[in-house]
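To start, the structure under review is shown below, and the notes come after it.
Every protein chain of the complex appears in place save one, which is left out.
For clarity, chains are labelled A, B and C in written order, and residue numbers in each chain start from 1.
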């Protein structure tokens, strides 16, 4: 702290926190004083660098709770349970679950980037009619066979009930702003495509939209989604420990083995190995 | 859900969550209805399987905020920044940070186990005088050169201010119960040892004590400590991305290289390799 | 390199490698010259700091190939496939597999420590009769209900064929030395226990024994076991990518769900939450 001016040519720079002999400063506030605030509020402060309003805190609570359902129907839960069945350390299980967020699940950043970039293109274009611009976005994506992220759901058709609830909370908080309105216009254009009329904006997309509206980066959006799933992962790891099963394997009755037997010696010779090798 | 009775001989069992075509049940509650509760409360529900009281929620907020200070003075922050400087995926950074919790930092489970097990021995012993029992615990640990976890701090002497605040919150919540009182008795006996009089009960130990009092397992205690640090890790990962530095290395001026040059050919010959190998 | 003497008070010290403007020195040898040696030999050099003999290289080849079978019957393979099914990055899958090595599989370090420590106790004891000493080790472990690592196998009884092959290679290389001979004595004492007569020394134990005899630390022993499994993990990750399945879940027919439905509102009220909370 005392070296605020000096040292700006050092290898590392940080504005996140600093320790003095008396206390820890988190984004400039004494940690001792922060204890007592809701964890969701201090999470916002830590990442964004400023205190949230009570309403922003409420919205972030909804975002984090919205991805709570990390059940056995998620790759990350399965990975975590397999890992700790052999290596009974909760750290290893949490790491495996975090690593399971990706392009095929939980990485809200793809939708967040789409919303952010599409809106930037809209503003740059000088156009004012969102629906007309959205039609072009969908036409271009169709022509280039590009997937638009965030539409469709494995179970729900036409509307995704959780997405609806999250949207309502965001609307009440004044966070349903132009970028996400443009995204809704893109959705309206999208469902005019054949066989797409029943594709809802899904819950992950609404989470992405809200985190963009709150000013989080796409990567922070994914990180918050991971954070929201970790209580479920902890619950599953505890359940795994309590099961007293060890060394989980993939149940044999779910596997098709296609491994025909071969002869090593003759195949080695055919590959050019002397018997001496 | 419909198969509640059937299937109990299956390879996997879970009481955490279940999906139906309409919704997701988290510990029996519809996720749609849970959205709106504080994330700290739903975290408690997810892990413990029951709703917390508002007071329990407040204590868990304090626990999670209490470990928020994941700065450059923590191994996990450093690991996360190094990882994402080369592999710019937030998942990888979060995993590295989670993996950095261990015996030398953040793994509150060691203290949690000590508190739990020492109290169990106390009850089994039939003794009623905590201080007398504590003297024996310390004497035995000294004799066996066993470290008692949770005493002492790198910076703070006699008292740890953050530990004091956390204790106060736990006392108000009625969570400063017999096991932790016994642990305090062990501390009183411990500081009678030479050169130990200034060792406070540190903040990690108070966190461990509170999580034990709330009924979390030792592993869940560590997991909650990790959860509390992740917002700080996210902040540092974002700062790393914003720095536009890539492929971070350990600054050469901080390294002592001790790698004398050797001759390969003669050393190979000395090790028994033909020139043909 | 030029600073060999200076800088010994720096934060980091290393004897592993150093870079100059012309080349990289690995344990003192130019990397350019090392290219051409078998990878197993350079692996030995890197970890141990000296060149192996051709025979040591052959033994290490056997150790690494000996754990190659990382199939769907291993927790780590399952974890890796689940992870990459959602996050298609090979790094994430390899990390998940490495994290799956632990007390219940592949962590040869437990057996390695037992062999090392038991032999140290034997030498300290001044005894000369291995079998007599081994009887006491087994009696003590039985009395304290301590498990002796490395005995018994899920499939094989009396002898483990792979362990036999590995032992033969170690014997030929002169690596079947006193510590492992003592371990065999412990095994002879162990199988005199009731219902233990069919417990072989298993393959993991022989791997641990060989790595101890070669001078690797227990942690290096586990690391080598992980290294040996990674080609199998890579093969499974490739197979997973080729399957074009995404977001793998635990097959529902293998799960018993035990999640009774509950009413949120009344349970919240019972937990002390106002309707306003």
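Convention: a residue touches a chain if its C-beta (ideal position, glycine included) is under 8 Å from a C-beta of that chain, and two chains touch if they have at least 3 such contacts.
On a predicted model such as this, the values are computed, not experimentally measured, just so you know.
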Looking beyond the chains shown, say which of C:69, C:121 or C:135 touches the absent one.
C:69
Of the listed residues B:64, B:101 or B:148, which contacts the missing chain in the full complex?
B:101
The listed residue (C:116, C:187 or C:236) that touches the chain absent from the view is C:236
Omitted-chain footprint on subunit B covers residues 72-79, 82-83, 85-89, 92, 95-96, 99-107, 246-252, 254-255
Contact footprint on subunit A, counting only the chain that is left out
1, 3-4, 6-18, 25, 27-30, 33-34, 50-55, 87, 89, 91-92, 95, 99, 250, 253-262, 264, 267-268, 271-273, 277
Counting contacts across the full complex, list the positions on subunit C that touch the omitted chain.
11-19, 21-24, 26, 31-32, 34-40, 42-43, 46-47, 49, 60-62, 64-66, 68-73, 90-92, 94-96, 98-102, 107, 109, 155, 161-162, 165-166, 169, 217, 219-220, 222-224, 226-228, 230-232, 234-239, 241, 243, 251
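Just so we're on the same page, only the chains that are shown with their structure count from here on.
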Give the chain pair that accounts for the most C-beta pairs in contact.
A-B
Approximately how many whole Å separate the CA-defined centres of subunit A and subunit C?
32
Roughly how many whole angstrom separate the Cα centroids of subunit B and subunit C?
25
Do you know which subunit C residues sit against two or more other chains?
87, 89, 92, 95, 99, 250, 254-255
